[in-house]
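Just one protein chain is left out here, and the rest sit where they should.
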Amino acid sequence: MSRQYLIGAGLLIALVAFPLLSPWSTVILTVALCEGLAALGILVLLRAGQVSFGHGLYFAFSAYVVAFMAAAHLGHEVLLLVPIATAASGLVAALVGLFIVRYRAIFFGMLNLAISMVFFSLLEKLFSITGGADGKRVPRPTLLGMTLERESFEFWMFYITLALAVVAALFVARYLASSGGKALEAIKSNETRLEYLGVSSRKVLYGAYLLSGLLAGLGGAIIALVSGHVTPELAYWVRSGEFVFIAILGGVGGVAGPFLGALMFQIIRGYAAVYAPETWHAVLGIMLLVIIFFAPSGLYGLIAGRRRASGEAAR
Amino acid sequence: MILLAALDGLAYGSLIFLVAVGLSLIFGVLGVLNVAHGSFYAIGAYVAASAVLAAAGMGLPTWLAFPLFLVSAVLVGVVVGGTVEALLLRRIYGKEEVLQLLVTFAVFMILEDAQKVVFGTQPLFANAPMNWLGTVEVFGIFYTSYQLILIPLVALVVLLGLRWFLRRTRFGRAIVAVTQDREAAMAMGIDATRIYLFTFIIGASLAALGGALSSATTSLTPGIGSGMIVLSFAVAATAGLGRIEGAAVAALMIGLGRSAAVYFAPEFDVLIPYLIMVAVLLIKPEGLFTTVQTRKV
Amino acid sequence: MPRTKDILEIKGLSAEIEGVQVLRKVDFALAEGATVALIGRNGAGKTSLLRAIMGFMKVTAGAIAFDGRPLRDVKPHERPRLGIGYAPEDRRLFSTFTIEENIRLPAEVMKLGVPEIARRLDGIYAVLPELADLRHRPAAGLSGGQGKMAALARALMIGNRVILLDEPFQGLAPVLANRYAAALRTLRDSHPEIALLITESNPSLLRNFAERAYAIERGEVTEVEGGLAASSLAAAGMH
Amino acid sequence: MSGFILEARDLELRFGGVQAANGASLQVRANERIAIIGPNGAGKTTFINLCTGYIKPQSGTVIFAGQDITALSPRAITRLGIGRSFQIPQLFLENTVIENLLLALSAREGSWSPFLKLTRHPKIDEMWALLEIVGLKDTGHRIVRELPEGMRKLIDIALALALEPKLIFMDEPTSGVSSHEKFQVMDTLTRALDARSTTAIFVEHDMDVVARYANRVAVWSGGRIALEGSPEEILSHPDVRESVIGEVV
Partner (left out) sequence: QEKPKELVVGIATFLSGPASVFGVPGKAAADLFFEEINAKGGILGVPVKPVYVDEGAGTNQLISEYRRVVQDQGAQIMLGAISSGSCNALAPVAEDLKVVNVMWDCGTQTIFEEGKWKYSVRTQGHAGAEMMATLLYLMKVKPDFKTVAVVNQDYAWGRESWALLQAGLKALKPDVKIVAELFPKFGAPDFSTEITRLSALRPDVVISTSWGGDLDTFVQQAAARGLLKQSTFVLPLAESSMERLGAVMPEGVIVGSRGDHYFLHPKYKNTAEMQAFVKAYKAKTGAYPIYPTFHMNQAVTGLVKAYEKAAAAAGGKWPSKEQVIAAFEGLEFKSLTGTITIRSDHQGLEDQMLGTTRRVPEYPFAVYDKIALYPGKLVTTPLGEKSLDWFAKVKPELVKDKSIETFDYVK
């Protein structure tokens, strides 16, 4: 546990300092944090043994809510847009969850994928409303009532996102260690027993699903603001796959994992884009293989070390 | 009208079936949802098209394309599929299932770029085999025999062949046993490692065969694999875990559904596979064909 | 007892699971045609020893020899071909197959001829008549005890040298347990060359059946002097 | 009110050609300890499964404390106060033993606050006491996956007990538990059951255990009760001696 905090704190310090040293990185770091938030949502579900290939849905949904509201000058304010859009995604998760928590394993994964792809297709189809594949522009809203220039907007958005990410991570860490979190893990290890303890595994999963939808939604809302443009691609299955990728890359052992993974992902992708613009997919793929084979518990596990096994034996 | 749509749906559904059944088989036996499956499809298509073009360049007769399809499918299955299984997947059986999935995701990304490097980005096609078989006329409309007859026929042969193979042959039964309990199967003298490799190769070859067959009808561009993979996922989930008959029914439903949509509701065309999947799972949460569950308590 | 050749010889065997040592320098031998009980309480390492013989454990030291040949280079799936039958503690039947298909499977895998398989099946149904009635039932729905019997039958199918039975009586009604023991005795009489290794946490079931007994405790194996006689077990700290 | 805490009436269930329950009926009074014995495949586990909602009967009813529970889900039945252990233990393999028990405790108490760490549960001592009852105090911090079958069976029982049920079903509680510990565990277990006045129904193949710990015995055969009575009566009954115990009289 203390290690978890240590890693988290180290990551935090690095993150706080970095933009001050290299201003152009703020947007990329903010994007990484947003993806980290979505991957954190995936981590929650992974604890229940469920893999979602459709969390792009929540990511994209809140991003579009932001885009529409900002375009309509409804609540043209970051501090309004973000919570409203996140809640909207939460609402969708609450609806979809009603039906999706009945399914497990491949069915769970594929239904999520199906629903997100339906949304993706709609975003492309209804192009008169959504702008189709070209997406929508998101005009820059005010922040705390102030109209900011690009640079300071980006600067503040980064620190706001960082703060939100820290809060989210701490909450998720608490939740996972609580009885509810353990019940969630129980879905993975033995649902029969869970039912025979009088606990509804669907309810437990529903809660987690809602949480994961909110986390992905939060990430999506912010990414819409900082990149200033939304496209259906946010809901595409490959994007959802990336969240899973990031979660595993970072390691699901602790809540700092997804953020580590997202940073690493951005860094690798950034370098690959510079040095191998034509084969950056392959570079990412190879990196992923390296991580899986040489550090199967992800970056987090790499840093935290294989404490668990040996610690257990020592007792 | 409906009949005409059904004819188109049949051909399309057959092609999806070929690819999806390979995915289903791999999933059923190895428990791995193979994201790279679409790449096998794409590579199969590229290799077949290149082979057919090369053969034509050497002045060989067109009919040779059909054995070439088979050869390139098996070649891709053995070389690419075999390598992926033996070099990568094999090292992480028994670990978290997500990891296996991610390995295939990584392979998918690598193969996508590998295709570009090897085959280029310009669309490629080799339609001679399709034209060679000529057309048939149904109600005054011309269909290519290739799409109307050959592809569904191949799908049917694969379906029946696989069923027979899994149920009636010793090797097929060994595969089924490994599916259920790898360790117990080994204690029965079954070489699980070989079975995994073999199954993966069969699955990959089927995807490649689908690709090879499609290379005569469609033009190959970067990214054809990822379109196919989502469809196969939809089929596999609709079918029920690792069910071959289920894959056939689901693929056909999707093929027919899509054709019907083009006629009656073009707006829903792309949504069809997902809507079918959601609808089926709403009614039958375990998929079209459920597998026998071992008693747990 | 006249000592014959050892079919299975284990020397200094240590094994671990995920870094935890569960077998410690086990020395143990199974003579051809012998019936040996391996007694130990829960967690002593009985299952682990059998699994090690089958090749499913990570062996850290020591060696296992079968018929004088080191098993180390024999892959797990090739071990049954040597004539080793194994009935795991938790049954592990193939649920989509019927009982009979389950029993036949290992013989088919080994490509035994059709008449040979039929002959062996008949022999098995003769000693386990309850199974004959169930032969066409899918294995998925078997009760605990029925499954145990099917697992035994499957081990008998190929175990013509050594049969490893992991707590075979667990969950069997006494009537069946007795019959099961009788079946094993019949088997031993009709095939005196087959060696039997039976683990039990409940030694009373094996009394007047196994001629030698070993005790296993925290992964260490010691021979129990005097076999399974109540007094000697008590002396070894068991009931 | 019938005066019975549990009453199963004419339960019927077929699996294809197999009649797993064939008019199974049983009446249980509070604080009884009933042993169910019978040959393998007689339908004992099926009976428990029917009473706890794992499968639904094709006909017949189950009444618990005056309420018809036939159609209820396992979850609802558990909440009404029925606990069970399984022939094949059903545990959370990746968690420690004490975490397993704490989950049961949280379920009982409904303590799901996301801010309360599971291992800081205020009533954790109660669970340690429970572990002591099944003789597994030392294993509390071990991961269940690493424990042998025999211990898992006992943890499985402890999980059911942690819910403080009014009625508990135990499917072969001591099979796989070494004879060494068997009686010791059963002693403390029955004492604990008495102390909480929990009614118990358990399937058992070991006649010594039946003789020692049951106050009523039901003999199952062909999916229904063939005989019922006190342990002395039943265990000396010639039919039982022949078809269950296997002695030729």
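Order of writing sets the chain letters: A, B, C and D. Residues in each chain are counted from 1.
We adopt the following convention: a contact is a pair of C-beta atoms (placed from the backbone, for glycine too) under 8 Å apart; a residue touches a chain by one contact, two chains touch by 3 or more.
Everything quoted here is computed from the prediction, not taken from an experiment.
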Neighbouring shown chains of the undisplayed chain, as defined at the top: A, B
Sole residue of A:27, A:69, A:118 or A:255 that reaches the chain not shown, by the stated touch rule: A:27
Contact residue for the chain not shown (choose from B:144, B:180, B:205 or B:232): B:144
Contact set of subunit B toward the excluded chain (per top definition): 1, 4-5, 7-9, 11-12, 15, 112-113, 116, 120-125, 127, 130-131, 135, 140-144, 147, 214, 217-224, 227-228, 258-259, 262-263, 266, 269-270
Touch residues of subunit A, complete complex, unshown partner: 23-24, 27-28, 31, 124-125, 127, 131-135, 137, 150, 223, 227-231, 233-234, 236, 239, 269-270, 273-274, 277-278, 280-281
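We adopt the following convention: only the chains that are shown with their structure count from here on.
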Chain pair with more C-beta contacts, A-D versus B-C: A-D
Chain centre separation (subunit A, subunit B; CA means) in Å: 32
Multi-partner residues of subunit B (each touching 2 or more other chains): 296-297
Sites on subunit A at which at least two other chains make contact: 192
Complex contact set, residues of subunit C against subunit B: 54-56, 75-81, 86, 88, 92-97, 101, 105-106, 108-111, 138-142, 154, 158
Complex contact set, residues of subunit D against subunit C: 15, 18, 37-42, 44-46, 87-88, 146-151, 172, 175-182, 205-207, 242-246
In the complex, subunit B residues that touch subunit A: 27, 33, 35, 88, 91-92, 95-96, 98-99, 101-103, 105-110, 112-114, 116-117, 226, 230, 233-234, 236-237, 241, 267, 270-271, 273-275, 277-278, 281-282, 285-287, 296-297
